[in-house]
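Would you mind keeping the following structure in view while I ask a few things?
Omission of a single protein chain aside, the complex is shown with its protein chains in their original locations.
Chains: A, B, C and D, in written order; residue numbering restarts at 1 for each.
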Amino acid sequence: MTALTLLPFFPLFSFLILIIFSKRLNWQLATVIALSGVGLSFLASVLLINDLYAVSQSSDISAGVRESLWTWFMLGEHEVQVAFFLDPLSAVMIAVVTGVGWLIHGFAAAYMREDENYSRFMAYMNLFICAMLILVLADNLVLLYLGWEGVGLCSFLLIGFWYQEPGNAIAARKAFIVTRIGDTLLALGLFYLFLETNTLNIQEILAQQDSSPLSSEAAWWIALLLLGGAVGKSAQLPLHTWLPDAMAGPTPVSALIHAATMVTAGVYLIARMQGVYLQAPDILNLVAWTGSLTLLIAGIAALAQEDIKRVLAYSTMSQIGYMMLGLGAGANVAAITHLMTHAFFKALLFLTAGAIILAAHHQQNIFHMGGLLKRMPLISILFVIGIAALIAFPGTSGFVSKEAIIGQLWQSPTAGPAFWWMAILGAFITSLYSFRLVFITFFGQYRGQHELHPQRHFLLLVPLCMLAVLAILGGYIPTNLEQVFVAVDAPDSQSPSWLHSVAIGLPLVAIVVAYVIYFPRANATEPVPGKGSLYRFSRNGLGFDATYDALLVKPFVKLAKLNRHDAIDLLVQLISWNAFTWNSAAKAIQSGRLRWYAATLGIGTIILLLGVML
Amino acid sequence: MILTNIIAILMLVALVSLIIGSKFSRSLPYLAAGSVVLCFFLLARFASNNHDIFHQAMPLLSVPWITSLGIDYATFIDSLSFILVALTLILALVCILVSVNEIQHHHNFYYFNLLTALAGIIGVFAAADLFLFFFFWEVMLLPMTALIAIWGHENRRYAAIKFFIFTQVSSLLMLVAIIIMAFIHQQQFGEISFNYFDWQRLNLSMPLQYWLMLGFFIAFAVKLPSFPFHTWLPDAHTQAPTAGSVLLAGVLLKTGAYGLMRFVLPLFEQATVEFAPIAIALGVISIIYGAVMAFAQSDFKRLVAYSSISHMGFVTLALFSFSSIAYHGAIVTIVAHGLSSAALFSMAGILYQRLHTRELSKMGGLFASAPRMGGMLLVFVAAAFGMPGLLNFVGEFMTLTGTFASHPVATVLAATAMIGSAIYGMYLFQGSFQGKPHAGVQIADLLAHEWLLCGLLFALLLYLGLFPQSLLMHFEAIYPAANITVTGGKL
Amino acid sequence: MIDIPITHVFMISALLFCVGFIGVLARRNTLFMLMSLEVMLNAVGLAFVGAGSLWQEADGQIMFILILTLAAAEVAIGLALLIRMQHQRHNVDVDGLSQLRG
Amino acid sequence: MKLAQFIAIAPELILSLAIVMQLLLIALKRSQHGIAFFTMSAILLALFAHYPAMTQVNSAVTPLIYVDVFSLTLKVLILSCTLVAVWVSYGYLRSAVEFHDEYYVLLLLAVLGANILVLANHFAAVFLGFELLSLSLVGMIGYLHLRQHTLEAGFKYLILSATASSIMLLGMAFVYGATGELSLAYQVPGQQNLRLLGQAGLVLIMVGFSFKLSLVPFHTWTPDVYQGAPMPVTLLLATVSKAAMFAILVKFWLVSAIFNNETLQVLLLSIAIASMLLGNLLALTQKNIKRLLAYSSIAHMGYLIIVLAIQSQQSVAWALKSGVFYILVYILATLILMIYLAGRSKAHGVHDQDDWRDWQGMIWRRPAHGACLILALLSLAGIPLTAGFIGKFYLFTVAIENQLWGAIAALIIGSGIGLYYYLSIIFCILAKPPVTQCQTVAVSGGSFTISHTTVMAMLTVIIIALGVFPDILASQLMFQSEQIPIIFNEAALKSEW
Partner (left out) sequence: MNIDWVFYFAALVAFIASIKVVTSANAIHALLYLVVSLLAVAFCFYLLGAPFAAGLEVIVYAGAILVLFVFAVMMFDLQGDNQPVLFQQSWLATWFGPLILTLTLAMLLAYILVTGATDSHIEVGVVSAKQVGIALYGPYLLAVEIASFLLLAGLLAGYHFAKSTSEGEHR
């Protein structure tokens, strides 16, 4: 057993302990167990990544480390194994998952301290880490699918952690089912992939693309189906509607699952299967479109949100849109880097938001906050650091990764100038909503009903500070990702020289715009012009939910409930009705009248005689 | 001898419990459980002694029975039978465990029925003579019907009659087909025979073969149950006592699948190929229809019952796609569904004992008072909607992978059930255990014996889900009827 | 003595038979039912005797004699039942006998 | 007549003698027990007389009677049923003051008629047996003068049976006119000369047989008479009468190979199918167990006569075996139910205890009885483990061998409908017992004794045994087709005489 094989099982182990002894553990013990599970994983992944560097430094080949545990099942001749594979891409992922995960665990320990089901919560979190690690380490797509479903289930459990609120349960169910649609598409993609390549091992598939690539039609379908999986998990158009609702979960959950790790699984999947996507440029283009549209729509929606977490959720969608756009444009390294940095700063944002919410007695409406800069200065500064990274303020980690993505768009064969403009516009909107949030939340007067009670537990603050550091410096962490990805050779056309300065400048312009628009309203308890229908429209996520509800959910429910008593059963009832009707008809024969009986004798005789004659 | 011994032991214990049981009703569960465990032990010993021979059918006992018609009492065993018999015995234990507190009256007759039903089911899996097969096929019905009719819920008589008439009428069709086969054997080989192995030599002309196949298929489709023959199942499952539901869903439905695998596919190769499009369509409709209907239900057990229809649709789909992967998938699905639906029905029974209702609208928020039960329910629901790591996923995945090659459209349609199952699964779990608890609803968490049965089922689902090869390694890698050329796909 | 087609004999007997049958069907008085039965049996006897003559065998007449026996026994039982009916119900209307039904 | 011939019909001679002796006995000393005991011993003696009679199989005794294995088998069956009937009657009729001498005489007369019917090889014998059976039964159906329904039932049976037998006689006359032959083996030169007249005659004869077998559309009397008759007489009607009529129908059908005539074959099948469907349909909602048994007997007789619709000479033996097995099984199950009913009822009751809703929860209060009744019902429904299934299985084999798909379809549909009402009764027996205790009061009026239970249990054991090991009986039922005198050798007959 090496560290690689053990890696996902540390959190699993701690999960088991926590779930079995759940109520019997006190806070300290549970915290130690939960943190040590993830912490051991983190240590192991640091160790592993070190080794990986050592290997990759010594040789040029982009070989990863593979550990096989057992054969899961056979698909014909192909063995589906439970095996883990570590290469720079998964190395980034496990580092993010365990590292950020660990920090969030720490925060969560403080955040959820009062909850009576604390250890169950930590158990779910640990289980999530385990599933996520399996997802990113999976050597084959079936195992990846296991992790994929596992994180979905954990997400369900954690969103609905406070299950007694009906709204939370609904949100959890929605999240699960919407992502499940994507999962199903992913599964179909796997079936098609297996049909074409006769294997589901990722490395084998990728290796095959060099020797005997997929036919373009197959690649088109497979890439499309995998994209379907990715948009489901990563909350991209058109399966994005679950993510804002998923904010019903405890804030650390939002930070861990719905910002840092799980939602980026789709990005990971597409990056992982880059070999397949290269065979289907159309779909790469579609990926770019998906990303760009999502980032715009999510940004617009974020502009109108009143709930601090929903703003962040839309922002997450938007940022993942950037990653998708990057992948679609062939900027894989940048996209994955953005994934990593996004994990840092978005986790930071969510956690600081969590700290605010905790202090504000679970008040999440930004119009009932305000003036927090004075009352919670440390938290506010940390939050602004996160925001800075989010809008790619120069010098932050977000700047590094986002600029890298935007920089490659203009020339990309699968993207192009249009996408560049969309990305820039997205960046502009990002700044706008970010600073709307900042101004309304931190400036002006405090407008909440209850007095603030800032928590000062060290577990609350230490992770925040560390994340803040990462949010600033995380962009410079070396990743070695170039080894993994096939470089997309860009055409030689020169991109205009003003691109870069516009990209950097526009977000800063947006800050000014936001100042002009929103700062005066920093004292408002209502979003003033917000009574307009446009505002409502964008607050409701541009009507996607309503459309789906009217077109899909309602008809389905109605149809199902309509047929609740099973129309087919009517057939059976028809038969039995028939029998009983004939029974009562036949009973008329048995009238008890002797003369009629004699007549039946005559009738019978006549019938028989007729039968003879014919 | 081994299967005969098991049947004999079960019958004997059944009789004993009937006769002396009225005085010792407390100890009856122990007696029954003891006999089941003994049988399981015998089976395990037999399996370990004869490890290598399961690939081929291994004839066991054969004694002349009805000489004038060439009917023998003949049994045999192969991997398929073995797995199903083992599954039956495991679920038998589950049945006994769920019955401990539930059955309040006439214990002796109850355990008599339970054990004879088990004996009948094992007989079905053991029979090598088609007459014997039919005999057991019907014998298992009787005690099952009695279980529903006596210990069932409010609408039990309707359900029992419906169940019985459905299966009986359809099986008469099969009986006709069986007799015709025997006569054909007489025509071709001079002597009348009901022996399965003799029949494999038969040379059947096409339209005739098709009709015969249909006779068998309808009987098995009713048992399976496949759309549109499914309507007995929701009623029977809902009204049966918990053990009855467990037995019905866990094993009785599997006899239909077993029949398809054992008789329909190998004996009527040409006809099945010709029939495959219809069967696949029925399978897909069952899958989707079952899932949609499950969502529409508000009765816990009815919901699970419809989900069974959906799951067994996968078996039909798998078997008629003639792909070895899908065939293995069907085997896995059979076992998986046996365990998971048994588990869900047990949960329903456990809940019913505490709440005296099966209505989801009257549950809700139970997680607060019974978190362990909720956890277990979640696991079983997860199994039902195909959570990877649990056995059902492997079955579904293999089925769909195998089917995709030859029937992509059907596979895509069937895959929508993965969404559907998530919908009804969530609906079930959240409806019962999440949400606001009803005022004053406090239920006791799992008791020791309930823990035992839930744990047993969960452990099996998990173990087999992670190591499904331990099931599948006993099966040949190729599909039994792989020599048929199937158009439009590679295996 | 005579020379007629056997068909005619059968025809006559069939006609008589039908007349008797109509009596059984139409009359509510049980006494008339019994009499109609006699007519029917008599018609059958005619058929047997005619057929016996056709083949010049005694069997036809013997069958007639046996039918005669039957008629006697039947009348005895029938009349006894009638008497009982008269006592019990004070009428002999056959439509009164329709309590057993369904 | 030679001694051998006397031996061949020894059972019938014994019965005749017994009838005379009964009359003497009545004249000498009237006793409730004595006459019943005497009747039983006479029947037993007649049963034993079958041993010597076995040595004389395949011999004609005057042109009227032909003794073969088939007839002997059915006679044994009939006499056994009668034995049960006498024993049941004894308990049923026993009372403080009345003597029931006539009853037992009539009973023996009926059995004598049935036996003659079974042995008959000549229209005269058919007709006499038929009438002897009918008239004696009329006497017994209307036997209980205090009950209102008996009169109605007796009168219905009398009139309808007389009408039916007139029709049958007309048919015999037609056949006689067409062929000049009164023997069942009428078609000496083959069936080509069997013109329309002959066919019509055969059909009219079939009307008579169908009436007695209560086949649709000649079934109408069955439920009323079953319900109105005293319970032991219903038992006779359902067992002895049916078995005898089945036997004579088989002979009638096979001796002259009518099955070669396609028209009649089709007619027979239509009757069979109509009976299966209508009989079961009528029984569907019936709550009176006697009526229900009547309706189910209509259906069962419909099933049974499938065996006659054979296509060729080779199938005869198998068809006969199946038919005999089936009717035996049917009789066994019916006996169990009727013994129970008879035991629960009493002659001086206003009516018999024949509402099956009274049976609610019986299994819990009287498990042995409940179990017997359930198994009997299952046997009637044709469920495995019981002999009824084997019987149905045999019928299926016959139907399939002769490719009677329509009949098979009707058999399946009929069974499906039949299951409904059999199961309803079974579930009623299995239901929770009613709270009121009025049932026990009503029951206490019955004549139930431990011997009833014993006999029911024994019959149930036989049903189960035959259901599991049918060979113990089926291998004994070997009818070679030669044993039915297919083409009667007239010359041999004449010399014999």
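In the analysis below, contacts are C-beta pairs under 8 Å (C-beta built on N, C-alpha and C of every residue); 3 or more make two chains touch, one makes a residue touch a chain.
None of the values given here were measured: they were computed from a predicted structure.
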Key: Interface partners of the hidden chain - shown chains only, full complex considered   = A, C, D
Key: Contact residue for the chain not shown (choose from D:Thr39, D:Thr73 or D:Ser136)   = D:Ser136
Message = Using the document's definition of touch, tell me which of D:Leu3, D:Ala27, D:Leu146 or D:Val435 contacts the absent chain.
response = D:Leu146
Inquiry  = Counting contacts across the full complex, list the positions on chain A that touch the omitted chain.
reply    = 595, 599, 602-603, 605-606, 609-610, 612-613
Remark   = Contact residues on chain D toward the hidden chain run 1, 16, 19, 61-65, 102, 105-106, 109-110, 112-113, 116, 124-125, 128-129, 131-132, 135-136, 138-139, 142-143, 145-146, 154, 177-178, 195-200, 497
Key: Sites on chain C contacted by the missing partner chain, in the whole complex   = 1-12, 14-23, 25-32, 34-36, 38-39, 42, 45-46, 49-50, 52-54, 56-62, 64-66, 68-77, 79-84, 86-88, 92-93
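Heads up, the rule we're going with is that only the chains that are shown with their structure count from here on.
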Request  = Measure off the straight-line distance from the CA centroid of chain A to the CA centroid of chain D, and report it in whole Å.
outcome  = 78
Message = Centroid of chain B to centroid of chain C, CA atoms only: how many Å?
response = 65
Ask   = How many Å are there between the centre of chain B and the centre of chain D, using C-alpha atoms for each centre?
value = 43
Ask   = Could you say which residues in chain B touch two or more other chains, in rising order?
value = none
Query = In chain A, which residues are in touch with two or more of the other chains?
reply = 587, 590, 592, 594, 598
Remark   = Touching pairs of chains in this structure are A-B, A-C, A-D, B-D, C-D
Key: Contacting residues of chain A [partner chain C, same complex]   = 587, 590-595, 598-599, 602
Task = Write out the stretch or stretches of chain A touching chain D in their complex.
result = 579-580, 582-584, 586-587, 589-590, 592, 594, 596-598, 600-601, 603-605, 607-609, 611-613
Message = For a test of understanding, state which residues of chain B touch chain A in their complex under the given definition.
response = 162, 227-228, 230-232, 234, 292-293, 295-297, 324-325, 328, 332, 365, 367-368, 371, 375, 378, 382, 387-389, 393-394, 397-398, 400-402, 404-405, 408, 411-412, 415-416, 418-419, 422-423, 426-427, 430, 433-437, 466-469, 472, 477, 491
